[in-house]
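One structure coming up, written as structure tokens, with questions to follow.
Every protein chain but one is kept in place in this view of the complex.
Let's turn to chain A:
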Amino acid sequence: MITIVMGSFQSLPDDHQYRTLSQKTGFSLEQIAILHNRFKQLSQNEETLRRDDLKTIQDLESNPIRSQIIEAFFDSRNFQKDVVGSVEEIGFEEFLTVMSYFRAPPQHITEEQREEIRRAKLRFLFNMHDTDNDGTITLEEYRHVVEELLSRSGALGRETAKGIADAAMLEVASISVGPMAPDEFYEGITFEHFLKVCQFVRLYAEAT
């Protein structure tokens, strides 16, 4: 995953607030300051960030899954447990919480904690796919994911997207559930199945 570049920063205005945030999200104080600056830049110095503010980022234009990324910031599941639905605007705390999913794990943690962090990250990914908040990724949602990925290829992409999504779904079903009778119905990818499928998600990358 990514690391935040240490840059220069001015004196920290809300030191106490930062400290609580740091404890909550695990970022260091400097990182929080940098992100706060960015937040202020994006939200034009207001207290809250809206979707349109994120849409103004130019580099994001060419990203095929742009809308899903932006949605993820406004998805309540990612800030608070057991709350579903999306919000219109977020504060700095929520922004930071979402960002914390992409933090590199700290050095000296136990195997359990590492597993927990990994689960949280995969949960975030899962939530991105599961747009209707029902806890499973259905075939439709999966198709939507593939379509978005291929959204730059026009009609060709749309037709193959179905085939690709179907094949992928078949694979997940056969890995997670195994043999199924013809009239059994596979509801969708639950989080547990998702974990199984995403075992390969290698975090072998080096930090830059």
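Just so we're on the same page, a residue touches a chain if its C-beta (ideal position, glycine included) is under 8 Å from a C-beta of that chain, and two chains touch if they have at least 3 such contacts; residues count from 1.
One rule holds in what follows: contacts and distances are computed from a predicted model.
Entry comment: the absent subunit's protein name, as recorded by UniProt, is "Sodium/hydrogen exchanger", drawn from "Presenilin", "Two-component response regulator ARR12-like", "Sorting nexin-2" or "Sodium/hydrogen exchanger". Among A:29, A:65 or A:195, the one in contact with the hidden chain is A:65. Residues of chain A that touch the chain left out of view are 1-5, 35, 38, 41-42, 54, 57, 59-60, 62-66, 69, 73, 99, 102, 104-105, 125, 128, 138-140, 145-146, 149-150, 152-153, 156-157, 159-160, 162-164, 166-174, 177-180, 182-186, 197-198, 200-208.
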